[in-house]
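Note that one protein chain of the assembly has been removed; the remaining protein chains are unaltered in position.
And now, chain A:
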Amino acid sequence: MDQLTHPTQLQEEEILNVLKQFITEVIGEEFVEDIDITPQSSFTKDLEMDSIEIVAFSEKVKAHFGKDIDFTGWLSNMDLDEIINLNLGDITKYIRSCL
């Protein structure tokens, strides 16, 4: 019988895989094929995401991880330069800390 993984058991690697899937959905599979997505990947420099794509990504994070995390609230304390320079490792650590 399959065993459900409780959100609190999520490890950073699992979270990162979820985030990679969201990025694929937002920017498209054909572009992701050419990119090595790692914890060091930043939104704009490495993933070439623009602001409206970061919005779409944020909404997916909120929808998936639910009210356990206040992702928009976390981002709202940063200015735009900080947000677009965030890397996936930062986001993974934040999500992990909330679960």
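We take it that a residue touches a chain if its C-beta (ideal position, glycine included) is under 8 Å from a C-beta of that chain, and two chains touch if they have at least 3 such contacts; residues count from 1.
Just so it is clear, contacts and distances are computed from a predicted model.
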Just to verify: the chain that's not displayed, which of "NADH-quinone oxidoreductase subunit J", "Alpha/beta hydrolase", "ABC-type lipoprotein export system, ATPase component" or "ABC transporter permease" does UniProt list as its protein name?
"Alpha/beta hydrolase"
Give the residue, chosen from A:18, A:37 or A:56, that touches the chain omitted from the document.
A:56
Where the complex has a chain not shown, which of A:37, A:84 or A:98 is the residue touching it?
A:84
Where the unshown chain meets chain A, residue by residue:
27, 31, 42-45, 48, 50-52, 54-56, 58-59, 72-73, 75-76, 78-81, 83-85
